[in-house]
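The complex is shown incomplete by one protein chain, all other protein chains being positioned as in the whole.
By letter and in written order, the chains are A, B and C; residue numbering begins at 1 in each of them.
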Amino acid sequence: MSAQRLSEWWPLALAFVGFVLLPALDLLPTELLRLLASIGTTAISVMGLNLLLGYTGQVSLGQAAFVMVGAYTSAILARETGLSFWLSMPLAGLAAGLVGLLFGLPSLRVRGFYLAMATLAAQFIIPWVIKAPEKLATLVGWLTLGLVHPTWDSTLTGGATGLQVPAPVLFGSTLDSTRAEYLTVLAVVVVAFLFQRNVVRTRTGRALVAIRDNERAAEVLGIHPYTYKLQAFFLCALYAGIAGALQAHFRRSISPDAFTLASSIEQLGMLVVGGAGYLAGPLFGVSLFRLMQDIIVRVTPTLREIVPRLLPFVAQTDVDTSFRPLIFGLTLMLFLIYQPLGMAHGVRQLAARWRARVPSR
Amino acid sequence: MSPSPLLTVSNVSLMFGGVRALNDVSLEVQPGEITALIGPNGAGKSSLLNCISGLYRPTQGSIQFHSARGSQEITTTPTHQIAALGIARTFQTPALYPGLSTLDNILTARHIHMRQGLLSGLLYVGPARREEEAHRARAEEILGFLDLKHLANTPAGALSYGHRKQVDLGRALALEPELLLVDEPMAGLHQEERETLTRYLLELHFGRKVPIILVEHDIQLVMEIADHVVVLDFGSKIADGPAEEVQRDAAVIAAYLGEETH
Amino acid sequence: MAECVVLGKPCFLLAQWLMTGVMVGSIYSLVALGLVLIVKASGIFNFAHGYLMLLGSLFCVTIFQALGEQNLWLALLVTALLMVAVGFLIERAVMRPLLGQPLLTTIMMTLALTQLMQGLITLFWGVSAIPLNIFVYGPGDMDPATGAALTGLPLKPLILESKSWLGGNIIIKQQFVLSFLVSAGLVLLFTLFFRYSRTGLVMRAVAENPRLAQAVGLRVYFTLGLAWAIAALLGAAAGIVQSGGSGVDGNTIPLLALRAFPAVLLGGLESIPGAILGGIIIGVVEVMVTGLVDSTTGQEFAPFLVLILVLLIRPQGLFGQREVERI
Partner (left out) sequence: MYKRYGLVLICLLALLLAACGGSTPAEPTVLPPTEGAAAPTVTQELAAAATETPEEDGATVGPTAEATSTVEEEAETPTPEAEAIDLAAFSEPTECEVDLTGQEITMYHFGDLSGAFALVTQPLVAGLEDAIEVLNADGGICGATLKQEFADTAGRQEEAQAIYERYAALDPKPRLLLLYSSADMELLRDQTAEDEIPVLSAGVSIKAVYGEDGQSPGWAYGTLPLYVDQFGLFCNWVAENWEGEEPPKVGHLNWEGAFGRSTDTPLTREYCAAQGVEVVGAEYFLPGSPDVTTQIQTLQASGANIIYTTALASGPAQVLKDAIAIGERENLMIAGVNWALDTTTVALAQQAAEGLIGPLPYLWWDDTDSPGIQLITEQWTAKGRAPDTRNVGYIQAWAAVDLYRELLTRAANEAGDLASVDGPAIKAQLDELQYAPMGIVLLDYTDGRRTPHNARIARVTFTDGQPRLEALTEELETPSLHPGGADAP
């Protein structure tokens, strides 16, 4: 089995271990489980971004907004219709996917950061709609020349203050423990990963890569770039929506202020550092940044002691506040300069070097 | 001339801003023949090829493709649909997908022959899996034809230039084209690689009867293998006919061969 | 006297909003100008522009205060020099290693720069908001503590008398007049620069193809550095004009830069007059919708709706050239 295959299979192996260790879960500290669950949730969204950016070469600055669509869809379905989480989650993915499709429409005519701008618009417009659906209703009324008069109002979305969301229920038991969250997220991550792998290695995936690497050449092979870009947008937002649904039901509270551009950018950074265009990239990137954040938080009390002594002009309270973006920015910069293909590529290179050594023994 | 050409180019002109890249060019391509397009640099050979494969839209004129499934105007047809009609092409600089393996590069060209969509791809069970495997076999067959089986799993980015040209050809073949456009296949190759590639072209021509439009600088090669030669100069057609005939054409000698030999 | 009413609003308010829109737009124009310049000179879309704005205003306010709030011009000069240095540093340290890398890499790099600058600024200035006294309360006000006259422009509106024919006067904030004049001056300057100066021509050549420019002996690195320096200067100019109005607040200034992005695209990405007109159109749309519908719609939705429409209908923008792609 080649290094490529190996690096793509290890997360599955890990997931397997995750399930096998099920009885031992209680021995693990809750903190660790929560960290893993949070890594998993973010990784799902970043996997979607990977399909769009890594495999299709299209930039999105609106991933957090698509997460938001998923979170709200699932929350509203659960609240208004009492739909089970297990149905509302895929529906949330679908809804987010359709909205993603909508914002992917400009990809017909524009590329590169023009497209990034369209997704930036999503990052502003979607929260606007969620905060005040009645405005969208008015707009729809105008656009249809008064033929349609939707009666949406902000009681549906909770307006600026957001919504409480019920916890998922499975076979009559409420999944509100960290352990249940961890297992649910793990299961969804595994499925999301398998889907991602299947897409990438089959017809659609090859078409996406063909578009990424050379759009003209792809067209000459009979691939319609627009159709596939839209599919990529759909998939990307679908993954985001699933992540959103998980987030909403396990956090049990969502608010329109929680899905920021900063979070979209962070996800992009995680993907690039992890390795865009590599199946394992999202898991690598999200894990690295979450672990780094965790470490920063843990060493913060020490830093608060040390840094102001070394740099007397720094206020104690500014230490972790400035270190987080500083370290995120620096890490991203160093990767862009020295390893622009990301961690997954580095791992693959190492594996290749290792294999090259073996016969010489 | 045969009464039923495969491709008819009628009075095609192409403007780039104020520059006239093609000027009222007409030609016909017969089934089963190798048609060569020659001319000095900037004569409009590649532009014409791009018009046929849909990458450029002619400013004037029309292009018709008469396939087994009937005649069709393809002047304004989107590129990917032209490919689906059965017109494949290679590029002067092979435009492979460096991140994909050689086999996957070939498989990419099976796109139009495959049916599975996003959903079945996601699940990858049953028919989707069977289809994938069938086409994989077909791609391996093409690699076999090009003697590249040993490179099937190598990323295309790691191939030599000569191999890349071969894979590019293989990818065009994987479309199972009714017409193959080959853009300067010999450019940048060693003598040995040229001979290999020529062999494949001839094999395609004689073995599989694939009609080819060949853009090539190597006059000798063109005269050896082309059935029909079209000469362009400054975007206009200056000669059109069987190789031997064109070779003797005074205008061609003046415009092109003369230039080549001095 | 019959009230002049259009769309259910008094005419003078509509005229007022139009005027305010143009003036608000002039701030967007100023921001957009800095963004466009770096695109024009190096093909990079700079997401970190907001932090250049913040850095510029922090330099300015820090130096201004160090000089006892007496000499704004000297503070501006020193700020300008520092920003030039920052521009060259950014090119040298983070952008040069990426020369020839794909667009996405450079986009990510400017995003990374955003984070780095945010961290550094927090480290050195903290997160406090600092007043920048370009505009002061009233004309000729004395600082009651020291008895010294407050330097700066008086915070007094310009009033266009239009009561007789529109039913009300039109009022213009001085900050906007300043930003309008600064924008107009800079546009003239840079249009001339790109058209007539040799450096301007070199910049265009470098942006087109840096490797080729290098091969024909142009000073590529210096030119790119200069482009970043100019962008940094323009950032500082926009930052200072904005902070003069509401103070240097590290949280709000970078947000302003984001809001100028639709203006850049509307203008056509590489066009200087486009940036200016784009900024003004976005400003007018924002203010008119704020006035006619409501403020959230005006600010969060309308500019981005314009953006989407531009992308769908005329992606090259108002002044952009449609590129003919040659293979």
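In this text, contacts are C-beta pairs under 8 Å (C-beta built on N, C-alpha and C of every residue); 3 or more make two chains touch, one makes a residue touch a chain.
Bear in mind that the values here come from a model prediction, so they are computed numbers and not experimental data.
Contacts of the undisplayed chain with visible chains (whole complex): A, C.
Summary of contacts with the chain left out: across A:Ser84, A:Thr144 or A:Thr161, the touching residue is A:Thr161.
For the options A:Leu87, A:Ala262 or A:Val299, the residue in contact with the chain missing from this view is A:Ala262.
When the missing chain is restored to the complex, the residue among A:Phe16, A:Trp86 or A:Phe313 that touches it is A:Phe313. Annotation: of C:Ala80, C:Leu226, C:Ile240 or C:Ile253, C:Ile253 touches the absent chain (contact as defined above). Considering the complete assembly, chain A touches the hidden chain via residues 29-31, 34, 38, 131, 158-164, 176, 178, 251-253, 255-258, 260, 262-263, 293, 297, 300-301, 308, 311-313, 315-318, 320-322, 324, 330, 333-334, 337-338. What chain C contributes to its contact with the hidden chain is residues 9-10, 13, 16-17, 20, 23-24, 27, 58-59, 62-63, 65-66, 69, 82, 85-86, 89-90, 92-94, 96-97, 116, 120-122, 124-131, 133, 135-138, 141, 143-146, 155-157, 159, 171, 173-176, 242, 245-247, 249-256, 258-259, 287, 290-291, 294-296, 298-300.
One rule holds for everything that comes next: only the chains that are shown with their structure count from here on.
Put simply, the C-alpha centre of chain A and that of chain B have 41 angstrom between them. Centroid to centroid, with C-alpha atoms defining each point, chain B and chain C lie 50 Å apart. For chain C, residues touching at least two other chains, in rising order: 327. Touching of two or more other chains is recorded for residues 216 of chain A. Put simply, chain A touches chain B in their complex at residues 2, 195, 198-199, 201-207, 209-210, 213-214, 216-225, 231, 234-235, 277. Across the complex, chain C meets chain A through its residues 45, 94, 97-98, 101, 103-105, 107-109, 111-124, 126-127, 258, 261-262, 265, 269, 293-294, 296-297, 300-301, 303-305, 307-308, 311-312, 315, 327. The part of chain B that touches chain A in the complex is made up of residues 53-55, 78-81, 83-84, 88-89, 91, 95-100, 104, 107-112, 114, 116-118, 121-124, 128, 132, 153, 171, 175.
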